[in-house]
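With one protein chain withheld, the remaining protein chains of the complex are depicted in position.
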């Protein structure tokens, strides 16, 4: 399936400021970048880099003085999600067999204090028969028990906060899903994306759980079709994969994000029908 | 300088349990492993691995059933710390020039919620003239304002807790140092080690701050000579570099750790004399 | 029903210390003190006082220097709990009609951050038909979802902590019950008592919810018969009704507490049979 994605971020820069952006599509086995364009206005030299802490592409740049600054990105991407067979989903992946790269996703991180949630996760989900059932139950529990509502949380809100306050946005939903999976010794990671049909338009955040040796996709917000996500980054949580990190003095004045299908045959999954999406993977 | 280090951890294993250990000396430019021995009793197959999330050596193993289990490690290491020149310490390293591998250490992590401490860190230390002065002032502030006392903190205690509760152990001191540095946009990382003359004997935790392009060593506990640390791991915080992670049902019944000088010329630094240790690096 | 209660607290006093104790039985319509004796060893002048913040009797005394200090209390009490009629339990008591003395129990307190739990409480219990059903469901939920286990919580642990950590002692259970009731606009208060058959022996903490114009008793630990509690204090939470507050330098070396039936006809309620205890009140 072909998608066109774009984002434009406008900043009022008040003094010398370094930006680190993470908004480019990441090349993976599931997505092929056909073309992309990254520009800034005024033109400032960008440096792209990758990091061992996240599967993502970062840009850094320095705005030396007070100005209005805009960064623009657009890409056309071929997307190939996989559906993982039920037998694989029901396979338990022992920690002893996990790849070294997977193991860090077992541990707590800034916004996902899984170390504090072991009893809770075990009590609520521990009785379920396998890791897939547990992760799917976590996903549904968040959807049913946390209210999707902007304005109540900040960039410092963590899974522990959301568990008691029961309100948040996609980022908070994802952090809670990750924390609960890890509390059950299921590796889980943060996933940011351009999302088809997200309303109001914005960057989206979901999570992946490592089940039967595969990274399986979950979106506890159920806001968008699960087969319309173009991945930007994986990381342990939003600390690893923030769209923009600002070192200096600047604030965002406008954000414009979109993801549209460029394929007339695209059949978006119905968000309610989780059964048909069982085992979807963007790995 | 030559050091001999050792550790022995005894566990009562109550059921099938996977262990991940991180207690071997890590090879770096500053330390050469002359010999080492890792054994378990009973003998269980160990698998060593490394992780992109930490500069460290991990071992994983599976204890299949109820038993008493012991892991033993010993090594002889040549240690070459460096003293970084004052001109380098006074150099500011702009984020734009930092290596990609350094940048993740700018971001908050599980036990180091630097995102919440920006105003505090700026108020307390922001006026200082350069990053070295700031990190050194942070180190002294922790030493002077946090009580070193066991039994008040747990493995879930974070820098934010320690900042208000003002009590903790080496791990808590290190987390607070890291969080405050990052809150000032100074990259900082966790450092676990075998420490000469630590009393009572245990694994030690300190931190490094990235200053003038170098990782500079700090130990806010001032418990041991700064030139007697044999590094086990670097990571973002204790979530990355836990000595032992246990997935299953087991608890530690005894811990025996040591670090002795094997070099008659070794002159331990006096812990009070921070001036003479200015710019020590184990990188 | 007649009960004999006693407590003995031994302290190692290391320097000048003021103690405030709250361990005497409080006279209420439900309990008549037949005899009581309060002594200290060595003998130190005690001053009894009451406080507008709690329905309780406090003692203050000053130990001027290093010594071992013991306080002893014993009492014989006639206890008359009431069973409130089901029609009353099903009556809603609008806030507009509440006595002024009840209203403070609607608001959050140190260990009961009800202001943070409104969405959670509404989601979990809001659908129930009346306040009694809600409070009873909260009581059962805590019993079923929080593990009763010593050593995991401290005197700083709050309802918000317990909600995520899911472990604690009677004090933590009571705080969580109170916080969840208040989050639903049901007044709730802390209740400390001597408890028949508590094992291991200790002071007990429960809670009362204000339903149909009556304070109804709940014990989410289900550790003791509900009809065997001799009340010491009511307060907003443990901050109001701590057994001992210490200003100075002293620590408890031994605690001996008991509550025995002095009435051969006493039939303790079975803790499981909550139906038969529906509407028990110690008001």
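For reference, chains read A, B and C in written order, and residue numbers begin at 1 within each chain.
In the analysis below, a contact is a pair of C-beta atoms (placed from the backbone, for glycine too) under 8 Å apart; a residue touches a chain by one contact, two chains touch by 3 or more.
These figures come from a predicted structure and were not determined experimentally.
Seen in the complete assembly, the chain not on display touches B, C. Remark: the omitted chain is touched by one listed residue; of C:156, C:199 or C:265 this is C:156.
Across the entire complex, the residue among C:67, C:133 or C:239 in touch with the chain not shown is C:239.
Touch with the chain that is not drawn comes from one residue among B:129, B:164, B:199 or B:265, which is B:164. Looking at C:31, C:76 or C:113, the residue that reaches the missing chain in the full complex is C:113. Listed for chain C, the residues touching the missing chain in the whole complex are 18, 20, 47, 49-54, 58, 60-62, 94-96, 100-101, 103-104, 106-110, 112-113, 115-116, 155-156, 185, 236, 239-240, 242, 245, 247. The chain not displayed touches chain B at residues 116-117, 119-120, 123, 145, 147, 160, 163-167.
We adopt the following convention: only the chains that are shown with their structure count from here on.
Chain contacts here run in a simple line, from one end chain through to the other with no loop closing. In the CA-based superposition of chain A onto chain C, the rotation angle is 180 degrees, rounded to steps of 5.
Mean C-alpha position of chain A lies 30 Å from that of chain B. Distance from the chain B centre to the chain C centre is 44 Å, each centre being the mean of its Cα atoms.
In chain C, no residue reaches two or more other chains under the touch definition.
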